[in-house]
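Before we start, here is the structure in question, set down as C-alpha cells.
For this depiction, one protein chain was excluded, whereas all remaining protein chains were kept in their positions.
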Amino acid sequence: MSDYNFAYLDEQTKRMIRRAILKGLAVPGYQVPFASREMPMPYGWGTGGVQVSAATLTPEDRFKVIDQGADDTTNAVSIRKFFERTAGVEVTEETEAATIIQTRHRIPEAPLSEDQILVYQVPIPEPLRFLEPRETETRKMHSLEEYGLMHVKLYEDISQHGAIATAYAYPVKVEGRYVMDPSPIPKFDNPKLADCPAIQLFGAGREQRIYALPPYSDVVSLDFEDHPFEASKADHPCDLCDARDSYLDEVITDDRGGRMFVCSDTDYCRTRQAQGHLGAQLAARQEGAA
Amino acid sequence: MQTEALEGGFPDAPLDAARAFRAAMNAMARPGRIETLVGAVPPAPLSPAAGALILTLCDPGTPVHLAGALDVAGLRDWITFHTGAPLVGPAQAAFAVGKWEDLQPLDAYRIGTSEYPDRSATLIVEMPELTPQGAVLTGPGIKESTRLSLPDVAAMRRNAALFPLGLDFFLTSANRVAALPRSTQLEGN
Partner (left out) sequence: MYVAVKGGERAIDNAHAWLAEERRGDPAVPELSVAQIREQMALAVNRVMTEGSLYDPDLAALAIKQARGDLIEAIFLIRAYRTTLPRFGSSAPVKTAEMACERRISATFKDAPGGQVLGPTFDYTHRLLDFKLAAEGGTPAAPEGEARREATPHITGFLNREGLIQTEDESDETPPDLTREPMELPAARALRLQALTRGDEGFVLGLAYSTQRGYARNHAFVGELRIGSVAVEMEIPELGFAIEIGEITVTECESVNQFKGSKTEPPQFTRGYGLVFGQTERKAISMALVDRALRWKELGEDDQGAPAQDEEFVLMHCDNIQATGFLEHIKLPHYVDFQSELELVRKLRRAAGAEEVKEAAE
C-alpha cells in the first residue's frame, strides 16, 4: 500500500475528528470546533472534507469524489487519487456503487441510500458569517437562537429584488433549532438535504468546524409565507440525456450565442445515456453522423 | 501492571478502529439501531463493545470515568496502557462507562454550554442485554419510529429535554452497541 498510516492521518487525529463527528450527529446542525490539521493540500480545496473522509473510511469502502457534480474535475481527481494512494480503497464514479461520496457544491441526482455517507467540503461553515463577521458574535447568536438578522437579510432581498437573492449556500434550519449552511450547493439541491436516508457530514478545515445531519433529519430552507422557498434550475432539458429533473450546467459552444445545457452530475447523465435517453443536441449529432 | 493490561487491544489499530468507528457512527446516526463492535478483548467485566468504543475514541485528551464495579485495577491499567486517557471523576469526564445504576446521578456529568453544547460527556452504559423492544424512539436519524430497550426512560427523557445540551449515550452488551443521543424523543416506559 504506502508508507502513510491508513488514510494518511495519524490515529490520534482521527480519534479527535471521530469524536467531533459523533457530537455533530448528536446535535444536528451545530458546528463542532475541531483541531483541523494542516493537510498536504491547500486550505479551501477540501481539507475539511478530506479529514472527515479520512476519519470515516474503512478498507471495505468504495469512494467517490465529485466537484461541481463531476468525477473528472481536476480537484476531484486529485482527492480521489490521494485516498487511493493513502487508504488503498476502491474508487468508483457510480453514485449507487459508492459507500462514501465526498462532494464539493452538489448533491448527486440519484437518491442516496441508507448504506451511504455524503461528505461535504465546506468553505465557510457559518451561515451568519456574511451578516456578522465575528465568530464571537455568531456563536452567541446560535446559542440564543437569535436568527432575526438572517430573516432581515432575506427580507431586504425581497424588498430590493422582489425575490430572495440567494442562489446557493441557501441557509436551512435543522430540526427546528440550528440555522445551518448547507455548503455552496445550488438551492436546487436543498430539498435533498431533508429526510435523506444517508448520513451527511460537513467538514470545514480552515475554519475548523465539523457538523452533521443524521439520516431523515428535518431540514427546512428559510423562507416567508408570501415568498416560499423555490428550488430552481435552468428551464431546459439536458441536451445530452434529455433529463428534465437534473441540475444543468450551461456550456457556451460558440461566439454567436450558441449554448447547450448538460447535467452537472456526470454519472447521472452517463447512466441515462446508457439507458437510451437521448438529448436534443446528442440526437442531432447522431443524425448528422448517420 | 498485569500482563492482561497489555493484551486485548486492536490487533491492527488503524483498520480495526476505522471499522469500529463506522459501527459507532452508524449507531449514533441512527438511534436505536443495534450494531456489532468487535476487535477489542478487554479484561472482565468490561464488554468487548465498550472496550472497542474506548479504544476507538479515548486518548490522553479525553478523561474517562470508570463507574462502580468497573473501577478495578485490571481495567484501569488496560485503559491507561492502551489509550493513555486520564481516569477521573464524573465531573471531569469526557467519557464515562459503567452499569446504569453505577453511573448515577446523571447530573454529575458535563452537559455542555449553550455556546459549546459539544462539550458534554458521552456515557457508555453496560447493559445485560440489548433488544429492539421497549421505549419508542423518534427524532433525527430515525425514519418513523423505532424501539430500544432502555434502562430508564424517564431519566433519558429528562436528558432529551435539555437539548441542545445534554448527555449522549452508547448502550453496550457483549459485542453489540446502540446509541441514544440527546436529540432522540422518547415515548413509553
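Labels A and B are assigned to the chains in the order they are written; within every chain, residues are numbered from 1.
The criterion applied here is as follows: a contact is a pair of C-beta atoms (placed from the backbone, for glycine too) under 8 Å apart; a residue touches a chain by one contact, two chains touch by 3 or more.
Quantities reported herein were computed from a predicted structural model and do not represent experimental measurements.
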Which displayed chains the hidden chain touches across the whole complex: A
Given A:Tyr147, A:Phe188, A:Tyr211 or A:Tyr268, the one touching the chain that is not displayed: A:Phe188
Touch residues of chain A, complete complex, unshown partner: 10, 33-40, 42-45, 47, 67-70, 72-78, 81, 104-106, 123, 134-136, 161-163, 165, 167-169, 184-188, 206, 208, 232-234, 239, 247-251, 253, 260, 262, 264, 266, 281, 285
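Note that only the chains that are shown with their structure count from here on.
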Centroid spacing, where centroids are CA-atom means, of chain A and chain B in whole angstrom: 31
Touching residues on chain A, where the partner in the complex is chain B: 5-7, 11-12, 14-16, 18-28, 30, 32-33, 55-60, 139-140, 142-144, 175, 177-178, 197, 199, 212-218
Residue ranges of chain B in contact with chain A within the complex: 13-15, 17-19, 21-22, 24-26, 28-31, 56-59, 61-62, 94, 113-118, 120, 122, 139-143, 163-164, 168, 181-183
